[in-house]
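Accompanying notes for the structure given below.
Of the protein chains in this complex, one is absent; all others appear in place.
So, chain A:
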């Protein structure tokens, strides 16, 4: 075996099953790589070698008994939004500092039941609020990619920025993420990885620290489309503990990657050509269209007229749900407590000290739009626009099987370059991804090329609710045609 780090997840799984390497060896190597990269990339909140090696040894013991699961012994990185029993779970917030859940999230439990091993927990924007991973209480995460001839530090995208920085630096063979407005697809595009947001309800939200409950989608990152398909189908499944969990069977997403795309109708929405978008992104989108056409797809021009209203609707709905979900952080049952003069003073001091600026800003907006007198004007209005956006997609999917768009309006940007400006400028980063969260339909980003500065760009594939199979077939076709093999130059 040449280099354990350059393998894909499927290759690592095969190496483990052939006995070329043990999970203990593989995990130890990844933990060491995580410790070595942390200083430069700041992508982890917890590295617990004892816990990781304990899981790896237990996996090797299961394999010795002939009980290997679908991900037996494979090291993974877990976003710090997933509750992991006995291991700190902080959502990168000071208000949850030191919180050790007494329970395991359903998604991570599914991964452990399949034999996977946790290398480390990855940093994120605080409570998943952000598009650059600059709002973590532990400081900004650094993207392993750099522009040609520059050593400027770039953001990895957000909010699952720690997961992608780790995976792009070849730490772990896959990672978990959550996507509320684009937090899996946007960082995947910024780091040359595959990022999957399945249908709402496909992966259980139980044990995932809540941000905006009707928009939060747990999902997966992989180095390849097939890796991410296997991870997604392993994480997915009905969970009686989440009342919004989809009760139907999980499709064979990995198998769908080998299905030909000939005859599929691919929609190209005109509204995604926005003003001021770099020409390179348009050109890459054109390439994507040509790749699918040459594999026998029919290209159909479509219109999604409500697209531009998705982001403003999101910035009412998400903060409203966040202000309600984050009410539980009051310093009484878990997390930080700052003693005050009385109960209310204690609540107020605790929350002011525990939540960062972006989280406070969104709680305030959410509280305002839900307050008496503004509820109908803002919140109910946004929910009505939400239905109009959903109906846009329903109409489109009568004509097409999948929709192809760019994932982001730009490549990764410099740390600090947008965070100091107007918050809306940062919010616009999710302009292409947020509609799929509003509608609850599956969407994923596939790395498709590099821009002139040598930074990765992604294409997004969107399909009907519950039709992850078509999404993976199209994504695999793009991956095969794009032949994306670029890696960040190693400097960390």
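Assume a residue touches a chain if its C-beta (ideal position, glycine included) is under 8 Å from a C-beta of that chain, and two chains touch if they have at least 3 such contacts; residues count from 1.
As a working rule, contacts and distances are computed from a predicted model.
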item: Which of "Glutamate/aspartate import permease protein GltK", "Cytochrome P450", "Aspartyl/glutamyl-tRNA(Asn/Gln) amidotransferase subunit C" or "Indolepyruvate oxidoreductase subunit IorA" matches, in UniProt, the chain that is not displayed; value: "Aspartyl/glutamyl-tRNA(Asn/Gln) amidotransferase subunit C"
item: Touching residue (missing chain; options A:316, A:402 or A:444); value: A:316
item: Chain A residues that touch the omitted chain in the full complex; value: 98-102, 200-201, 214, 240, 243-244, 246-247, 306, 308-309, 312-313, 315-316, 323, 327, 330-337, 339-340, 342-349, 351-352, 355, 357, 360-361, 363-365, 367-368, 371, 374, 377-378, 380-388, 390, 422-424, 438-441, 465
